[in-house]
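Sending over a structure as structure tokens; questions will come in a sec.
Left out: one protein chain. Kept in place: all the others.
Then we have chain A:
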Amino acid sequence: MDTKNSGAARPVLEGPDIARVLTRIAHEIVERAKGADDVVLLGIPTRGVFLAQRLAAKLDEITGRSTPVGSLDITMYRDDLRMHPPRALARTDIPGDGIDGRLVVLVDDVLFSGRTIRAALDALGDIGRPRAVQLAVLVDRGHRELPIRADYVGKNLPTSLRETVKVQLAEEDGRDTVLLGDKPTVPAGEQ
């Protein structure tokens, strides 16, 4: 899976860029949430969780408080479940105080069709009733298929559907980078 892009893939964000972008998003969250005292960060596995943890660390630095951070697996809520073999489940970990009445910021690596976020909103509804839900993404590559947009965007990356966007993070891949590559072939069934 990793090898198919690596030939032509070129980095569009490198390690220091990613750190800077996350710092900016953290400041934006504090500003928009007027102090961010009721913020709960929920990362979407796999890489969204690492981004949420990094964001939480930056929020802690800015506010001097500890920001609750967790993960939200959306596998069981996907709308394409029946088009693939069942996927292994990832961890859903909601911070102890729950999400009722809180400002939940969903965190993901790439915003594309918006279907992941739709599934995440459905999943949230089964867990509690937040005061509001916002979305932070590292990269917005466009091509939305649903009326969904991000509140905090690390980098807007205009792409064609023939291109692939791959986020690599030190926690999972050993290094921080965002790669833009070309799809070798368009697999059948993927529009």
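The rule is simple: a contact is a pair of C-beta atoms (placed from the backbone, for glycine too) under 8 Å apart; a residue touches a chain by one contact, two chains touch by 3 or more; residues count from 1.
Keep this in mind: contacts and distances are computed from a predicted model.
**Q** According to its UniProt record, what is the protein name of the omitted chain, chosen from "Acyl-CoA dehydrogenase", "Aspartate carbamoyltransferase", "Competence protein ComFC" or "Spermidine/putrescine ABC transporter permease"?
**A** The missing chain's protein name, per its UniProt entry, is "Aspartate carbamoyltransferase".
**Q** Out of A:Pro86, A:Pro158 or A:Gly174, which residue would touch the omitted chain in the full complex?
**A** Answering carefully, the residue with contact to the hidden chain is A:Pro86.
**Q** Of the residues A:Ile18, A:Leu41, A:Val110 or A:Ala136, which one touches the chain left out of the display?
**A** Reading the full complex, the residue touching the unseen chain is A:Val110.
**Q** What does the interface between chain A and the hidden chain look like in terms of residue numbers?
**A** So the residues of chain A touching the missing chain come out as 1-2, 45-47, 73, 76-77, 80-92, 108-113, 115-116, 122, 125-128, 164-167, 183, 189.
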